[in-house]
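In this view, the complex is presented without one of its protein chains, the others remaining in place.
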Amino acid sequence: MARETARHLLKRPATVLYPFQRLTLPAGFRGRPALDTEKCTGCRICERDCPAGAITMVQMAEKVLRPGFFYDRCAFCAQCSESCPKDAITMTDEYELAAFDRQSLYGAPAMPRPKDPEIAKGKAAGAPARGA
Amino acid sequence: MNILIELVEVLVFPGLAFLVVYALFCEWVDRRAYARLQNRWGPPWFQPFADLIKLAAKEDVVPAGADRAFFTVLPIFDVAAVACAFLYIPVFGARAVFSFSGDIIVVAYLLSLPTLILFLAGWYSNNAFSVLGSMRTVTQLLAYEVPLLLAILGPAMLAGSWSVSDAAVFMRTHPALLPLNVIGFLVSLIALQGKLERVPFDIPEAETEIVAGTFTEYSGRRLALFRLATDMEMVVGAALIANLFLGGTAPVGPVPGFILFLAETLFVVLLLSWIRATCARIRIEQMVAFCWRYLVPAALVQVLIFVVVKGWWLA
Partner (left out) sequence: MRIPVGPQHPALKEPAHFLFTVDGEVVKDVELRLGYNHRGIEKACESRSYIKCLYLIERICGICSHSHTTCFAQGVEEILGLQIPPRATYIRTIVAELERIHSHLLWVGVAGHEVGFDTLFMYTWRDREVVQDVLEDISGNRVNYAINTIGGVRRDLDRRQIDDMLAAMDVLEARTRYYQKVATTESTFVGRCQGVGVLPTDVARRLCAVGPMARASGVPYDVRRDDPYAAYADMPFDVISVDMCDILGRAVVRVLELYESYKIVRHALKNLPDGPILAKAPRKVPAGEAVAKYEAPRGEDIHYIRANGTEMPERVKVRAPTLANMPSVIESLKGGYVADIPITIASVDPCFSCTDRVVVLRDAGRGDERVMRWEDLQSYAARWHAR
C-alpha cells in the first residue's frame, strides 16, 4: 500500500475539474427531453405513460394539442421518447438544468407550422374552409 | 530595548505570529500531499486560512448542561500551551528564544497539556460521544507518551544536558551521530502521529464511530482555536524532531539555517501525511499493544545505543 500511494504522487489526479473541465457524454445520454412539434400528433400517449406525471397537454389552437414538460418533475427516464409513435421526443444531452425559479423549469411546446398555407390564408380571411 | 526585541521574538518571529502562519501552511502541505497520494487534486494554498475565518464567523453554541467557563477557556489554554512550547525549540539561529537547563521537561509537559485539555473538553461537554472521546484520548496518552519521551531523551543524554537548545546544538555539531539516531527518529515520528491523533491513531476523534469525539459539541470560534492548536502542535512536534534527529538549524549562519529548518520540518510533515494515507484506523487496545510491544522496546534499544556511544566513544 505504501508503494502504491507513493506512486500516485507522480500521477495526474483523477478528478475532473468541473465546471472548468467537462466530461464528454455518450451518445445515448438521457438529458432533457425535447419535443419536435412538427412530428407530434397530439395523441397523448406520452402524457399517459410518464411515470412522474411531468407532461400535460396544452391546447394550442383548434385541433392542435401539444405536450408541455415540467422539467422539475421529470425523472429523465425516456419513457415518453420510447412510447411516442412518431418519434417526436428526443433526449438531449443537457443536464445543467438548475434554476432559481420553478416556473423557468417548464418547457412550453412550440406552435407547429400551419399544414396547408392556402387553408390557413382562407381561415384567416374568414372565408369558409371548403365548398364555395 | 532588550525587552522590545524579546517581545517581538515572542509575539512575531519566531514566536506566535510565525507559528500561526507556518501552522496553516503546514496544514495545507499535509492536506495537499494527502490528496495527491489519493489521486486527487487537494485544496488551494489559502484553504486552511479560509477554514479558520469561516469557523470563526459561525455561531458558537455552548450546550445546556456543559460547563461554560471550561468550554471557553480550554481552547485558549490549548493554543497557549503549544505556543509556549515553541519558544524553547531552536528555529532561527543556534538557540531557541528561551532556554535553560531543564527545559526539555517543560517542553514535554507543555506538549502533554493539550491531551489533558482535550480530555477535559470532552468531559465537560455533556455528551456521550465526547465522553467516549475523552476516555480514548487519555488511554492513548498512556501508549505514545513513554516512547516519545524515551526517544527525545537520547540526544539530551548525549549532550549531557536537560536543555533542548543544548541537545540541538550538540546534534548539529556532531552530524556523524545522526545515522545512529534512526531508530529514535522512527519511534518519535510514529509517537508524534499518536500525539497529534491522526490516522492510524485518530481513535479519539474517529469520525465514523463517535462523530467527532471530544470536539462534538464545539463550534465557531472555540472549534477554530482547537483546530489551530492542533496544527500548531504538528509544527512544534515536527520542529522538535527536526532539531533532535535531523540536525536542526545547521551551523551555516542564521538565514540558511532557518531555510534548512523549514525544509526539515516540511519533510517531517510529508512523512506524517504519507503515514496518514497508508494506514487504516486501529482500535484502542491494538494501539496500546502496538506501542508497548514495539515502540517502547525500540526506544529502549536506541537509549542503549546512546549509552554505549557516550561511554565508549565520547568518554
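Just so it is clear, A and B label the chains in written order, and each chain counts residues from 1 on its own.
Criterion: a residue touches a chain if its C-beta (ideal position, glycine included) is under 8 Å from a C-beta of that chain, and two chains touch if they have at least 3 such contacts.
Note that the structure is predicted; figures quoted are calculated from it, not measured.
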item: Shown chains that the omitted chain touches within the full complex; value: A, B
item: Touch list for subunit B against the chain that is not drawn; value: 37-40, 128-129, 131-132, 199-200, 202-203, 206-211, 277-284, 286
item: Footprint left on subunit A by the chain that the document does not show; value: 1, 4-5, 14, 25-26, 28-30, 48-52, 75-79, 82, 91
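We adopt the following convention: only the chains that are shown with their structure count from here on.
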item: Intercentroid distance (Cα basis), subunit B paired with subunit A, Å; value: 58
item: Residues on subunit B engaged by subunit A in the complex (per definition of touch); value: 33, 35-42, 274, 277-279
item: Of subunit A, residues touching subunit B in the complex; value: 1-2, 5-6, 8-9, 11, 13-15, 17
